[in-house]
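All protein chains of the complex are present and in place, except for one that has been dropped.
Chain lettering (A and B) follows the sequence in which the chains are written, and residue indices restart at 1 in each chain.
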Amino acid sequence: MTTFRLVDLPLAFNSELATQLFINGLTLGSLYALIALGYTMVYGILRLLNFAHGDVYMVGAFVGFGILHLFGGPLSPNIAVALLITLMFFGAMLGSGALGVVIERFAYRPLRDAPRIAPLISALGVSFFLQNSVLLLFGASFRSYDSFLLGSAHPEQFVPGPLSDAVFVINGVNVQLVQILVLATSLGLMVALTLLVARSRIGKAMRATAFDREAAAMMGIDVDRVIASTFLIGSMLAGAAGVMFGLLFSQIFHFMGFLAGLKGFTAAVVGGIGSIPGAMLGGILVGLAEAYATGYAGGRWSDLIVFGILIFVLLVRPSGLLGTRAIQKV
Amino acid sequence: MKGRTGTIAALLALSAALAIVAAASATTNRAAAPTATVGADKALINCGRTRTLGVAAPITGLAASLGQQQLKWANYFVTRYNRSHRNKLRVVSGDTQLPDTAQAIQVAERFASNSQILGVVGPAGSQEVQVSSAPLRSGGLGYVSGSATRTSLTTDGTRRGYFFRVVPNDDQQGPRVANWIRNSVKATRVVIVDAQNTYSTGLADTVERLLKAAGINVQRETVSEATVTDFSSLVARIPANTQVVYVPWQVSSKAQLFGEQLRAAGKTARLFGSDGLFDPDNFKIPNSLISFFPIDLKSSVIAAYRRGPGGGKSDLFGLPSYAAADVVARAIDKACANGNATRAEVRGHIGRTNIPKKQSILGFAVRFVQQVRAPLGPGDMQRPADFGIYRINNNGAYARIG
Partner (left out) sequence: MGSSGDNPNLPAPPDEVDRPRVGVDEWVAQVEERRDRYTGLSGLARRIVIGVPVPARLALFVAFAASLPLWMGRGDLFTYGIFTLLYVLLGLGLNVVVGFAGLLDLGYIAFFGFGAYFYAELSSEHYGIHWSAAASIPVVVVATALLGLVLGIPSRRLLGDYLAIVTLFFGQAFVVFVNVGNPTVAGQGLTGGPNGIADIDPLTFLDDELTSRAQQFYFLLLAVVLVLVGLHFLSESRTGRAWRALREDPLAAEAMTIPVKRLKLMAFAFGAGIAGLAGCIFASVLTAVTAGNFDLPLLITIYAVVILGGFGSLTGVVLGAIVINVSFQFLAPENPQGNARLLFYAITLLLLVLSVRPWWRLGAVVGGIVGLGIVIQLLVEAVAPSWTGGPVVEGGRLAGVVQEWVVITPPGHGRFGSFAYVGLVVAILILTRLRGWIRTVAVVPAVYLAAVVWENSFVEQPAVARWILFGALLVTIMTVRPQGLLGTPRVEVV
């Protein structure tokens, strides 16, 4: 593949490292943003922290893996790589979406009027259930998308596939095709979501329900359907994120949802929970913070630095970056 | 119920509680409580036709990918044993859920109380051995681990006769690796990345110390192997002129990922893995080096495992657990020769294990050290148990080079 040299100016500080970290952080951050969107949308409507969301993301990754192997596997695919990846996305989004709707129907709807902390435990139960079901069905070993060798002409000689080809070179740093793919897809999905929420009827219904559920019900909006749609859309985004994770990092396993869900939840809260642009911003922020902290400080203090940054943000703006100060009704 | 009645009743309940505690502690201080397992190691167990051994491994949770390999190999040994022996073995498994050692100690207590268990395979992690020592000792059980490599577990002498391991320890592996890097690879710039767990930091510290003493430039990094999948920022920290990156990790899939990201970033450093990464199915970065004990990769047992429970994979991380189960099974056989056995007898036979090279899946004879002889301690395997160096060539195959 031809590569394009974009910017090659030598800058004063070590801009190669900074640029590399920026790209890493942006890619990772867009993944977190997609997961955070699911959290934030559900919270906006139900005031519920859906701790099973991370596991929906994990199931999406496994569905993508299943489709990958349905068509011959990463080392010898039966169909064109581009088509295969598209199918993986669609399949994962469908599977995750369906799972999200089912979870809402059975684990959250009966608790709609319960104190807010009850669905938390129900969500945790669902999370245990999903994680260990996958463990039961697929076993504990890591499953690999083998994205480094995906679609390679000579996989047995460790010749990289098209996904790790450098498409751009910025400041001496390679930007891989898979990173462009992830960034473009997440951007596209986020734009689609924003348009959906702002322009379409169902989006209007969602905004109304998030604002005041009782009033929306009185205006004739089918609240149950709206809530189910919210879960559907949020879970579809998580499913897409799962496939992206597989394409970026190859290795999927049953516990990955727990870890990513934590990051996504953090991103949603830091950006202002309940706010969709907030979730996107929060995700990018968490991704960049992680990349820069690890890159400059190393793995020993990076986690603590990230926590420090995020706590600082929350102390300065207690309702998150783009969150609205909750009006307290007397 | 508030007010005085409640207060009086509460105080009564409190005094009752204190009285019970005082009485109980009086009795349990002097005499062994009926629940204690004093004398458990001398208690005669009727062997019968089916003998029981316990397998402690992290079957669920963060380290499930490692523990399930160990369990599968231990079960595989039992399957093969049962095919060829008149008396049968059965396995009782315990889920130690690494890294939460609270589960490991519960498993150890349960095993100690289970009057049928004669010997234990496991636990997997060095910190798990730490917490399991007291319960297993008071239960009189001998335990053989397939992956706990912290040197002090044997060299401090406190577990003599109880703890054994069928893998060489960190102080055997570290110097071998350091020597190879210094003498054979002749590297001058090395990066060591530890995985923030007890196995990894032990090896990393040893190798770092030895390389620095030889004047080699060593940069130390750390990453949380269990939770991180995006190594790209770590990769960015590795200088382009690094020759060797030493990765004493345990999850081969993560190391593969790290290697791929290293390649994708255009860095040419070679990876050097420790025995935890020896996995031809998952870790295949060409031109990498790995230290492992010299097993026969073409062994029929491994091939049969691949066809059977492995489902196409070799799961070599769990291979030592097969050997551990072998050790325990032979000891049980010897102790049960006269129909019944005590746990102390089984322990004694484990200590006197002598598996000839031809019958050992590990590639060398298995005999245990009895005294402290640095770097070996009681419970370590005697020489020739040592490490070999392997190289991964371009098509992913492992070849022994040292």
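We adopt the following convention: a residue touches a chain if its C-beta (ideal position, glycine included) is under 8 Å from a C-beta of that chain, and two chains touch if they have at least 3 such contacts.
Everything numeric in this text was worked out from a predicted model, so none of it was measured.
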Contact partner of the left-out chain, one of A:V270, A:L288 or A:L322: A:V270
Candidate in contact with the missing chain, chosen from B:T201, B:N287 or B:N340: B:T201
Residues of subunit A (touch criterion as defined above) contacting the omitted chain: 43, 49, 102, 106-107, 110-111, 113-115, 117-122, 124-133, 135-137, 214, 258, 262, 265-266, 269-270, 273, 299-301, 303-304, 307, 310-311, 314-315, 318-320, 326, 328-330
Absent-chain interface as seen on subunit B, which is shown: 1-2, 6, 9-10, 12-14, 16-18, 20-21, 24-25, 28-29, 32-37, 54, 59-61, 92-95, 97-102, 105-107, 109-114, 126-127, 130-131, 134-135, 150, 196-198, 200-202, 222, 224
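To be clear about the criterion, only the chains that are shown with their structure count from here on.
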Centroid distance [mean C-alpha coordinates] between subunit B and subunit A, Å: 35
In the complex with subunit B, residue positions of subunit A that touch it: 17, 20-21, 24-25, 28, 132, 135, 139-142, 144, 148, 156-158, 160, 164, 174, 176, 245, 248-251, 253-256, 259, 290-292, 294-295, 298-300, 302-303
Touching residues on subunit B, where the partner in the complex is subunit A: 59-62, 64-65, 67-69, 193, 196, 221-224, 227-230, 232-234, 236-237, 251, 253-254, 256-257, 260, 263-266, 282, 284-286, 311, 313, 315, 394-396
